[in-house]
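Of the protein chains in this complex, one is absent; all others appear in place.
On to subunit A.
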Amino acid sequence: MTKKKKIKTLILISVSLLFLILAYSFVNSYYTKHTREAELIELPDIPLHDLSGNNFNIEQLEGLKILVFMDPDCIYCKNQIKEFKELRKRLSYLTIVGISEQPLEKLKDYINTEPFFNEPKNFMTHDYTSKMADHFWIGTTPHLLIYDENNQLIKQNKGFINADKLIAILEKVQ
């Protein structure tokens, strides 16, 4: 084999390898993501606690529900709560469940300063085992999940979303 032929073979092998590695990585990532998304479609049976330490079962909530993973210190979560207040004025039938991994005492202090979660159909819960956050692969807060009356996922939103957009999504379902 001549030197030129060897170089050509080497280039061909390198390019083919690069192509195959990238294509494999892409397909692999796609299926991992797809599987992960499929796991979220049904509301999981993972225990949560209310702030008094009692079991809180999300599955038993009726109608449309918004789960929001949040942290009381996060500014975007505070802005999200403002939007929820706006949403509440226009849509009263849905349930909003705040979920946080923060220490229980901190959450209790928080709901004393933020009355939103003391209103009917709004709940603040404690993900004391972090299993719920792990199940949903929560990386940032706020992270919203909207489930319909049959506990099937309608929409997942990473980050803040304003009331108008939320209403548009919810009205499509109704």
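Keep this in mind: a contact is a pair of C-beta atoms (placed from the backbone, for glycine too) under 8 Å apart; a residue touches a chain by one contact, two chains touch by 3 or more; residues count from 1.
Here, contacts and distances are computed from a predicted model.
Q: What is the missing chain called in its UniProt entry, if the choices are "protein-glutamate O-methyltransferase", "Carbon-monoxide dehydrogenase large subunit", "Yip1 domain-containing protein" or "Spore germination protein"?
A: Options "protein-glutamate O-methyltransferase", "Carbon-monoxide dehydrogenase large subunit", "Yip1 domain-containing protein" or "Spore germination protein" considered; the missing chain's recorded name is "Yip1 domain-containing protein".
Q: In the complete assembly, which of A:K8, A:R36 or A:K106 touches the absent chain?
A: Checking each option in A:K8, A:R36 or A:K106, the one touching the absent chain turns out to be A:K8.
Q: Touching the left-out chain: which of A:L22, A:A38 or A:V173?
A: A:L22
Q: On subunit A, where is the contact patch with the chain that was removed from view?
A: Counting over the whole complex, subunit A touches the hidden chain at residues 4, 7-8, 11, 15, 18-19, 22-23, 25-26, 29-30, 33, 75-76, 79, 159-160, 162.
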